[in-house]
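Heads up, the thing below is written out as structure tokens.
Heads up, one of the protein chains got dropped from this complex, but the rest are sitting where they should.
In order of appearance the chains are A and B, and numbering begins at 1 in each one.
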Amino acid sequence: MRNRRSQRRLSNRVFMEIAEKVIPPRTHYLNATYGVKSWLLTTDHKRIALLYLASVTFFFFLGGLFAVGIRLELLTPKGDFVQAETYNRMFTMHGVVMIFFFLIPAIPAVLGNFLVPLMIGAKDLAFPRINLLSWYIYTLGAAFTVVAIILGGVDTGWTFYTPYSSTYSNGNVVLTGVGAFITGFSSILTGLNFIVTIHTMRAPGLTWFRLPLFIWSHYATSLIMILGTPVIAVTLLLLALERIVHIGIFDPALGGDPVLFQHLFWFYSHPAVYIMVLPAMGVISELVANMTRKNIFGYKFVAFASLAIAVFGFLVWGHHLFVSTQSVYAGMMFSILSYAVAVPSAVKVFNWTATLYKGSISYNTPMLYAFGFIGFFIIGGMTGLFLAALGVDVHVHDTYFVVAHFHYIMVGGTIMGYLGGMHYWWPKITGRMYPEAWARFAALVIFVGFNLTFFPQFLLGYMGMPRRYYAYPEEFQVLNVMSSAGASILGIGYLIPMIYFIWSMRYGPHASANPWGAFGLEWRTSSPPPTLNFEKTPVVTWEAYEFTPRDEMVVVSVRDLLDETLRPRPVGSE
Amino acid sequence: MQVPIPFSPEQASSYSGQVDALYGFLCALTFLVGIVISLVIIYFAIKYRRRHDTEVGKPIEGSTKLELAWSIIPFCISMGIFVWGASLYYKMYHAPGEALEVYVVAKQWMWKFQHLDGQREINELHVPVGRKVKLMLTTEDVIHSFFVPAFRVKLDVVPGKYSTMWFEPTKAGRYHLFCAEYCGTSHSGMIGWIDVMEAAEYQSWLSGGAGEGSLASSGEKLFQQLACNTCHRSDAQGRGPVLEGVFGKEVQFQDGQRLIADESYIRESIITPRAKVVAGFQPIMPTFQGQVSEEQLLQLVAYIKSIGSKSPGAASTNAQPAKPAPPQQ
Partner (left out) sequence: MADTHTTTHAGLAHHFDDMEQQREAGTLGMWAFLVTEVMFFGGLFLAYILYRARAPVEFAVASNSLNVTMGFINTLVLICSSLTMALAVYFSQTGKRNLIVVFLLLTMGLGLTFLVIKGFEYHEKYVEHHIPVRFATYEFNWEGHASGHEAASIPVDDGKVEMFFWLYFAMTGVHALHMIIGLGILATLVLMARRGRFTPDYHSPVELSGLYWHFVDIVWIFLFPLLYLVGAHLH
């Protein structure tokens, strides 16, 4: 009815102005109950996400500390900062901690746990108690690893190649392996939870192709988690048996094959890198769509690309074994498949770029991180093509070229996605806004520091500097110094958000339900949300990212003023 | 194809320029893709920046044609890159027939070289320029990786098996040798040099010293020391098969399988003799695992290779090529 609509339009403007002001909800998930027990025994997915946030942040800085040690040692060609044995343990623990305790859980267990039920209109995940259990399992695995570190760590490299790890190393191989083994179950349970939740608990009207791309990414990630993680579990089990009782599986003197370990290890660890990057891509899709206020170009292609990456990701593990005496023909197969898996990733980058066309682009911090991700991912991804090229890989395998490649993806990709997502959803999670100016400054520092740290490593690698070297020939020093300088800048860049995020929890301005004017069910409930997420289960009648001009939109109910949830209506629908 | 790329090692093998060419192409491609996408992003980001608070973007579904285009074209380009890379790889891992052989044993934390002439080197390998060199590598303990950046070659050495690689140095000089697979405390200390010498210099270096005699003659001594000759007699009266002429020929086993006798088979027969028992013989050969080192195994292999052609003394050294051919190549 025309009248109602224009009336609503008028009052909308008023409501908008008020809604933008500082009025937080009375009770929400953070203050619903108090006390340590209410946090440690919670089954609320949002609180569990925050438990994970605390854990992964701790491990991020622990892994970062090891990185500091590495880069300090590499300032000089000779080994003079620490002993060789110590250095070897430092780079191993850097890898183990960063991969198993930060990169794999970070986005799924923090942002995924928090947002998956919200984005699909559910009250919680399908198995809330299993969700809490997965955090405890993570913590148990982490405890084993921390004990291993305190007892001196392990020096095999995070890849634990046999027979060095099974027979020769005198580090705490089994203890660290047990830590990783246990934490793997946390991953499996999280993935299981997501899959079941997304299948069975979507709000009425929310069909698969109306889902946010964040959900598609996490679904694909969960598939990898449940299919791949058990294999690393069995591999670590076999490694432990070999080390403790010498069954002989990886020992040639006893009839075993050390290269079998590499196959088993990489069968999981390659898909694992997609566990690390797919959720970040999901975040970027959300950022690009919402900061340009339009649907992602080629939504279905992006959704299917996530699944394709998950499936193909299982078929390429042999590209880590090109120089490991694997058959030449097997190498060729894996090379072809590795190019195949690069295509869906490229497709995503093209689609994000195309989304910018005729968008309405805002330059706030989340978008800056999205731009950063895209730029770094292009470099990281293209250098993957170098590594998939058999003839070139022979030269750069196990050199700093590989180190640079994966840091561009994992740090330039995943961590940018993580930080972008944290900034974007910070108001939703905490009900507060972070200081935008400082955030942009930190993003800039991170971008500069990151490039300075890792770009020289491509050059070092091609020049021939091998990985895991504690001392190196003099001609490599200049680039190493550049890299270490960059690392210090990067470190500062990471510390700044820590500070202002914590600051904002007390002093930041309160956030409205939808401070970005974004699309998605999570923005249709208060910031922070109530414990059961929605006052009323939403009914979805719109397509994904179906933005309409703002003044057609009804503003989110601010509890004292409206009792209707915000819903963007397609133009001309009333 | 000797255009040097910045930030790359010297091009010192026949192979280096080819690898650099592919690498250069990939760098150019990356640069191009990066620049193009960055410019597009910057252009869109400026042109379509948000002008007022309530502005939304134009809803655009997508374009199947565009999706297909930017899936298929990159895939085709990558297939081209694959073919290029794979052909380089294939060349690298198929050693040519005629080559100067050197045996390499890696151990924590050094590289031990044995020339067929008997010269032994540690961490430094002398080779002549312009000749193909074939390395047969193994390790005594953990996995290492033999990496010479200037030659653009690398190969892991795995315990319990032999791996083979080859290269042809094209420029005299001294080039880094690195271990490229983490192997323990002194992994970064397991480095050395490849000394590529002009032909004349190499000859004088060769004649400089081989006090113990050729590899094959060391192997012959071991063969007698370990009493192998009591069962493996040349008159076919022994309890073990005759070994003269066995190398490079087909062998048939008890279970009907056959294979061509190569270095790996000889090594296996010494370490795990019951793995393959020659047809018509009893499985009574004892294992020598633990009694011979990897280096000694290589000496025995060299010896058996040398009696392989049934004419004594023919292929026992690398000082001259086995077939009559001009010495320089």
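In this text, a residue touches a chain if its C-beta (ideal position, glycine included) is under 8 Å from a C-beta of that chain, and two chains touch if they have at least 3 such contacts.
Model, not experiment: these values are computed from the prediction.
Colleague: Tell me which of A:T42, A:N113, A:T159 or A:T235 is the one touching the absent chain.
Modeller: Considering the complete complex, A:T235 is the one touching the chain left out.
Colleague: Please identify, in ascending order, the residues of chain A that touch the omitted chain?
Modeller: On the chain A side, contact with the omitted chain comes from 122-128, 188, 192-193, 195-197, 199-201, 204, 226-231, 233-235, 237-238, 241, 244-249, 253-257, 260, 264, 267, 532, 537.
Colleague: Extract the touching residues of chain B with respect to the undisplayed chain.
Modeller: Touching the chain left out of view, chain B contributes residues 254-255, 272, 274-275, 277, 283.
Just so it is clear, only the chains that are shown with their structure count from here on.
Colleague: Of all residues in chain A, which touch chain B in the complex?
Modeller: 79, 84-85, 88, 155-157, 161-164, 167-169, 252-253, 255, 257-259, 292-295, 297-301, 322-325, 328, 331-332, 335-336, 339-340, 342-343, 346-347, 349-351, 353-354, 356-363, 371, 374-375, 378-379, 382-383, 385-386, 388-395, 397-399, 459, 462-464, 466-473, 517, 546-551
Colleague: Using the touch definition from the top, list the residues of chain B that touch chain A in their complex.
Modeller: 5, 7-9, 18-19, 22-23, 26, 29-30, 33-34, 37-38, 40-41, 44-45, 48-51, 53-63, 66-67, 70-71, 74-75, 78-79, 81-82, 84-90, 92-94, 108, 141-143, 145, 147, 149-150, 152-156, 158-161, 163, 176, 178-189, 191, 272, 289
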